[in-house]
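Pasting a structure here, questions to come.
For this view, one protein chain was removed and the others were kept in their places.
So, subunit A:
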């Protein structure tokens, strides 16, 4: 055990992770490690289990067996809100924002204070909250739309808003599920710029199909296929792996 001991602990260590739905193993004995400040992209064909992996880490789906260790904490035993408190933020594939609230209120809800029932009742919108919301709104290109109902935003803006809601939480691990899907070319470029800015000082786990985008941002790529790792390494290495070309990149 001691021989393979890592001097620098990983931020996230997933080991032997398995989840089965009525016997079908969506994720099968999966192990991977994410370092501090690393940007890891997960790619793979449809049904490979990519989204399920994120669901498992954030607690949306419960693992059948295996370990997910984050900063030394075992996540599989924690509740969803405790996982968020531990420092994991997750963006969903379709923009999940609150249509009936304004952009400001959307961001404010994610501000990490007053998360208990009593805390929420006594929460006050002080200068710290207001400054932070404005700061994040500027980053996500929605500075002028703070008082607007979130329902009126375009698809791309809704995606940015949700990314903003995660930023305000200031997570150590940010998980993004297809952040540029359905975006126009110019929105895509802006999003890449946004991501490049926000990934500083934190680790990011991204699922993405857009290979150009992946190449732009990834430090390391993990290719999933049928719930297992097919290949892992730099983009260069993965791109030239014959197995990957066969199941994913080839067509």
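Quick note on the criterion: contacts are C-beta pairs under 8 Å (C-beta built on N, C-alpha and C of every residue); 3 or more make two chains touch, one makes a residue touch a chain; residues count from 1.
One rule holds in what follows: contacts and distances are computed from a predicted model.
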Exercise. Which of "Na+/H+ antiporter subunit E", "Chemotaxis protein CheA", "Urea ABC transporter permease subunit UrtC" or "NADH-quinone oxidoreductase subunit" is the UniProt protein name of the chain not shown?
Worked result: "Urea ABC transporter permease subunit UrtC"
Exercise. Any idea which of A:13, A:101 or A:189 touches the chain not displayed?
Worked result: A:101
For this session: Just name the one of A:32, A:92, A:141 or A:248 that touches the chain not displayed here.
Result: A:92
For this session: Over the whole complex, note the residues of subunit A touching the chain we left out.
Result: 58, 60, 79-81, 84-85, 89-90, 92, 96-102, 104-106, 108-110, 112, 114-117, 120-125, 130, 147-149, 151, 162, 165, 169
